[in-house]
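What you see is part of a larger complex, with each chain still in position.
Each chain carries a letter (A, B and C) given by its place in the written order, and its residues are counted from 1.
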Amino acid sequence: MFSIGSFQEVAYIFSAILFIYGLKMLSREDSAPAGNLVSSIGMLLAVIVSLIEVVNPILVLSAMLIGGLIGSLFAIRVKMTSIPEMVALFNGFGGLSSYLLAWSELQSLNSVNIITLIGALTIFIGGLTFSGSLIAFFKLSEYLKSTPSFLNSLSKYLLVICLVYLGLFSSYILLQSFGISPSFLPNFELSFFIFLVVSVFAGLVFVLPIGGGDMPVVISLLNSLSGIAAALAGIVLSNTALIVAGCLVGASGLVLTLIMAKSMNRDLYNIFFVGYKSSSSSRGEVDGEIRPISSEDAYLILESASSVLVVPGYGMAVAQAQHVVKELGDLLQENSCEVSFGIHPVAGRMPGHMNVLLAEANVSYDDLFEPKDLNPKMSTIDVVLVIGANDVVNPSATEEPGSPIYGMPILEVHKSKTVIVLKRSMSSGFAGVQNPLFFKENSRMLFGDAKETISKLVSEFKD
Amino acid sequence: MMEIYLLLFFILVLSIFLGLELISKIPSTLHTPLMSGANAISGITLVGALSLGTEGTLQTVLAFFAVLFASINVFGGYLVTNRMLRMFRKK
Amino acid sequence: MILGAILPNNSGDKRTTLHPDSIKPILDMGIDISFESGLCKGINLEDSVLENLGAKATDRQDCIRSSDILFSTSPLGAGEIKIMKKDSFFIGLMDPFTSKAQFEGFSQRGNSAVSMEFIPRITRAQKMDVLSSQSNLAGYVAVIESAKELNLALPMMMTAAGTLKPANIFVIGVGVAGLQAIATAKRLGAKVEAFDTREVVEEQVKSLGAKFVKIDLGATEETTQGYAKELTSEQIQKQKMLQKEVCVRSDIVITTAQIFGRPAPSIIDKETIESMKPGSVIFDMAVESGGNVEGSKINQIVNHKGVKIMGLSNLPSFAANHASFALSNNLINFVLEFYNQEQGNLEVNFEDEIVKSALLVNKGKITNEVFK
């Protein structure tokens, strides 16, 4: 009663379940190693049942053997520091495999129909993933350093051309499937061949202009794409294992990409379309624009910081946020991040105002530092968290001789890598002057009552 | 025939939603391992590649390399992920 | 049944044994109260306050003569014991180790005497534990008084005029008083370190957010009541030496080291004092039982080469109102525990651990071995 096909199908269902569990486990620190194992068992199961009705066992097995050997060697030999580029490379091979698979399948199809279209999409995404990953690999391993900037702007146009060709070819297929033979492209064989080349070329021009610092996000995106390619290939082959596993990777990979981009305080648009601009050294232009940020994004920035300076001001006192500030500090510390507190002598409204509050919250005196200790090493600090302080971090005190606060020594937080400012609005502090810090390129405004905002951050940290 | 494709599409949609729900918060230390682990899973194309026909030379070559590269992805991916995760465990 | 209360014969003691806020349960029991006129003047209250509650003001003699139970914070003189009512109880602070004469008086008269210092440290008796309730306030007072004498503010203040460093406070001996001293100093923002010979104390010190100084003295002991046992003289020597460096970095040192029923150990000597910063303060809370600090004098602030050695006595009396409230609650809780309302008398049950321990004289018979 059971055919080999249904037997395979049942096995695929099981391996899908294993993949689901595997991915879920991989996203928690304690279960991650086990998660990888579970997912690999899923893979083993799927592969074994597929081997049952292989057409050309020798060919296939030898290919698997060689591939397995190469992959394993790479994986075992690679230096720990080179792992990211290795992941990129593997990912590219995955994409290439989908590309070849769809190519082969289209080759053997005898009619042009909707499946042909899906196959074409597979080829495009697979090819793009392959070449894109290769570029990422070269960039990361520093074979490819900087791209000349004229190439960068050129790439943009080339990418558009690739996409236009994708559109043309797709409509060509659609029209053919309805029996119409359009003339805007040459005969099918030639158009298809061009398409094969264009697909690979697309990945090249897509990734080339992106700065090396953004590569991890790019790889994650390409990983998600390779999942989608697998899923589409699954449709072409009517293979549920491919569909489910591919979609899982595609969707969760997308989520991961967004999370990674946020934790680097970058948005995807920036990375892919103005990438080369902002990934070059960012000079402190004041451009009159503020950048609000959500507490989730702020969490992601803090979560991946390795040194955080907390600068409390009168706003912390008003919000009575000292206890949650202390808690946040503790959590950061547990996250193996170095936390210090920068106390400006006139922060608050009375001498020692911050000291009273932080002592109440049990912040150790040893963690409190004065501006003169902190300013020299400000540029080494990953993130400064300004909690309801304003005048005491106002760079015009040192930069604008006309300012009423000119001459006051300040905490020069604008010199750190990233500043997150917690306040309720854009209104000014005690001295009543606007604060250029808020407009610096490395500043983010986290609006809201300080206590509530920090409570949110704290809860993000605790899951 | 059509119906089967629709069911496959249904499966596709459900899997996407499942994928979106599956991961919500990841410690930054796990970003790379998770990416790499997911990447290994996307080597599932291997399963597809195994079923390819090998009629003409082109097809044979294509099938051969499809299997070869997918295998690199699968074996390399799982092993490298495992190496990374082992490293964390030691800490 | 009459409960009487008299003024202490030491005029420095402002405490009263009948705080107006605590006598209601006694009156509710149907016990009459008579008190020496002016009993509450130490806490700025007129006789009328107690009288309005239903107590009666009399003169001292009358009060002693008529009371079935007599409350006092100081031992009675021999003459006064003689006029006590027959079969009556003296309940209060007897200071039994130094005022031994009173025992003779009681045994001659055949009266009974309860020494609240001997309330055992069992859970049930905590509400009568005068030593705890008074040491607690003493710990608080010690910090306030030393903060006043120190020429620094205790908390850290980072100000436009420079950073004022927090004061370092070192508490030696962490019993009830020491703990409260730590808590109060922490509250005021000082950096607090503490040491005690009993090891269990480390966790308690940390539970108040202060730092415990580890000094290894070898085996130290604790009685079943939680009191420390005396150290050997080598141990004391070692302690002094190792303690010194903590003292040197401290602005205030508060010593509370006591050994129940024995003179307090001398643990801070001239050498240590002279190594401290001029302007520092040493507060010797054990001054009344011999002193932990060389050169400390009762009720004086001795200035030894710029270091102030404070030897104030009767510290609870500095917060006399709260101290009186706690004290009279303790005494009254004792009476309520053993009062038999039907028979209208105190029931002396020698099975009871509290009675066994605190009733030093029972109808003229001295029951405690130590004072026989």
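Here, contacts are C-beta pairs under 8 Å (C-beta built on N, C-alpha and C of every residue); 3 or more make two chains touch, one makes a residue touch a chain.
Computed from a prediction, not measured in an experiment: that's the story for all the values here.
The stoichiometry of the whole complex, written in the labels shown, is A x2, B x2, C x2.
As a convention for this text, only the chains that are shown with their structure count from here on.
No other pair of chains shares as many C-beta contacts as A-B. Centroids built from CA atoms put chain C at 76 Å from chain B. In this assembly, the C-alpha centroid of chain A lies 66 Å from the C-alpha centroid of chain C.
A separation of 19 Å divides the Cα centre of chain A from that of chain B. Looking at chain B, no residue sits in touch with two or more other chains. Annotation for chain C: no residues touch 2 or more other chains. Those residues of chain C that touch chain A in the shared complex are 155-164, 166, 189, 191, 209.
Here chain A touches chain C in the complex through residues 343-346, 351-352, 354-356, 359, 362, 365, 368, 370, going by the rule given at the top. Contacts from chain B toward chain A in the complex involve residues 4-5, 8-9, 11-12, 15-20, 22-56, 58-60, 62-89.
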